[in-house]
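All protein chains of the complex are present and in place, except for one that has been dropped.
The letters A and B name the chains in turn, as written, and every chain counts its residues from 1.
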Amino acid sequence: MNWGSVDGFFHMGGYGLFVWGSYGVGLLCIALEVIALRMRARRLARTAGGEA
Amino acid sequence: MKPRHKRLVAVVVGVAALAVSAALVLNAFRSNLVFFFSPSEVAENKAPQGRTFRLGGLVEKGSLKRAADGLTVSFVVTDTAKSIPVRYTGILPDLFKEGKGVVAQGQLGADGVFTAKEVLAKHDENYMAPEAAEAVEKARQAHERAVKSMAQSAAGAK
Partner (left out) sequence: MSTKELDFGEHAARGEWWLRYAAPQAFFPLAGRLIPYFVVLAVVFAACGLYLGFFVAPTDFQQGEAYRIIFLHVPAAWMSMFLYVVMALWGALGFVLNTRLSGMMASAIAPTGALFTFIALWTGALWGKPTWGTWWVWDARLTSELILLFLYVGFIALKASIDDPRRADRAGAVLALVGVVNVPIIYFSVQWWNTLHQGASVSLTRSPSMATTMLWGMLLMALAAWMYAIAVCLARVRLIIREREREMAWMRELGGGE
């Protein structure tokens, strides 16, 4: 185990902003992509339903 | 003009725009391909004269000196063959260390001192725990000692 405490984990040896900035934006990108796909599917279902 | 022809024109224009932008990018790219010059290259006058360029190499061990103001530093950049003294005022990156890689941007003065406006640390691709790094360093020193003592005993045997 590398971290003595939760604070130590978030502090990341003084590089917390850089490390969590990276992982945070990475996670955000993935979330946005999944949401965008969901919205596209919903839009498609609506138009397809309208035509049928 | 038929729609087909219109589309063809659109594609041709698009491809042409792409080619031009690619050419521009490549041109910008070429001037930056030589990201830095080594002290040996500078000694051979390969670096641009009287213009800003980047100097890259290792920070010579024991050469780092800090001025009284705490911000101005001087150190020597070496590629083991040639070395150039560098002066810099500003904050050094965390990984700036003696014996490690550095890339400094600035100009070479008439006195042979390189005045840097920006100093970047160039680290290597090795990743390991501090204890492992210590062990590697110890092994290296032991090896050096062994080589030295072998050379000495060989000289003594003569």
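Rule of thumb we're sticking to: a contact is a pair of C-beta atoms (placed from the backbone, for glycine too) under 8 Å apart; a residue touches a chain by one contact, two chains touch by 3 or more.
Predicted model, so just to flag it, every value in this text is computed and none were measured.
For the chain left out of this panel, the touching residue among B:48, B:62, B:93 or B:109 is B:93.
The omitted chain makes contact with subunit B at the following residues, 7, 10-11, 14-15, 18, 25, 28-29, 32-36, 56, 91-97, 100, 103, 118-134.
In the full complex, subunit A makes contact with the omitted chain through residues 1-3, 9, 12-15, 18-19, 21-23, 25-26, 29-30, 33-34, 37, 40-41, 44-45, 48-49, 51-52.
Assume only the chains that are shown with their structure count from here on.
Remark: subunit A and subunit B have CA centroids separated by 36 Å (rounded to whole angstrom).
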